[in-house]
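Apart from one protein chain that is not included, each protein chain of the complex appears where it belongs.
Right after this comes chain A.
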Amino acid sequence: MSDTTVMPGRSAGTPATSARQERRGPRRPRKPMNTQFRTAVSPHQLNTTRGRIVYWIVLVIVVVSFTAAFVFPLYWMITGAMKSTEELNAIPPTFLPSHFSLDGYLEAWDLLDLGTLLGNTALYAGGAWLLTLAVDVSAAYALSKLRPALGKVVLALMLSTLMIPPMVIMLPAYLTVKDVPFLHWNLLNTPWAIWLPAAANGFNVFLLKRFFDSIPRELLEAAEIDGASPGRILWSVVIPISRPILGVVSILTVVNVWRDFVWPLLVLPDSDKMSVSIGIASLSSQMPQNVLVASLVIASIPTIVVFFLFQRHIMAGLTAGSLKG
């Protein structure tokens, strides 16, 4: 179909051509497929009639199946929380709840004390975020720009922790939190049990150092000649131009702490100190199904909101991690 390159608006402008196209039905000039990015399917084939039919069929199948697989469970969860226990057990199931009510949610909020649980989780995530940024940014800055003696060894040791599967050292790490060596503090049930291990993140140091390495030396030297101290240079020069990577590290840290399960399960056993995942899981077997489901919805709202707001950062963080390990 050679005429597809013609702008559709222009060709439809003359009455003669549009009348011809009316008759010929399928040969209307359509907007050509966006072939800006060449992929495995050839753009030529894609713009044939058969190509278009196949394309639209595949598109519809993909959209429908993705919606069924990833959106429908969430729909089922949100509406399930509005159904009574009898309605949940009904056969066949009701697609829409018989009446709209938020009672399930209110009941879940009270029964599981979700306010406290969410508050705890926010405290853990927020503190971990601040501490991680403070600790990892200054470490990466020192390793990248100040280059101390044995800096390479320190970096290698930090990166070596990426090789150790976290689950494997969870028992000795738990013992450390229970009785910190030399200091003999018991950090169990305190936010520090979450914050301090979160800051020991080799991947963050790696991401930050790699970004700092790309900052031209002349920029820092100029500040140095002006008499700025290393701390001042970090604060006024390095951090302002590192916003993208700081965003990625922030999101990764907050989301990881929010989603984490095993570590808070071990170090926060008190029910009034639990994070939201642990709190719900620990009470799940004692709750009526609709209340449990309502609590699941409430627990997922914060992460979904974060995803809506920071989708770009999150996806950037994902590929930042993958393309280089």
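Quick note on the criterion: a residue touches a chain if its C-beta (ideal position, glycine included) is under 8 Å from a C-beta of that chain, and two chains touch if they have at least 3 such contacts; residues count from 1.
Here is the rule we use: contacts and distances are computed from a predicted model.
Hidden chain, UniProt protein name from the list "Fe-S cluster assembly protein SufD", "Sugar ABC transporter permease", "Cytochrome c-type biogenesis protein" or "Hydantoinase/oxoprolinase family protein": "Sugar ABC transporter permease". Per the touch definition above, the residue from A:53, A:106, A:146 or A:219 contacting the chain not shown is A:146. One chain of the complex is left out; on chain A, the residues touching it are 33-34, 37-42, 55, 58-59, 62-63, 66-67, 69-71, 73-74, 76-77, 80, 88-93, 134-136, 138-139, 141-143, 146-149, 151-152, 154, 157-158, 161-177, 179-181, 196-197, 199-200, 202, 205, 217, 221, 230, 234, 255, 258-259, 261-262, 266, 276-278, 280-281, 284, 289, 292-293, 296, 299-300, 303-304, 306-307, 311, 314-315, 318-319, 322-325.
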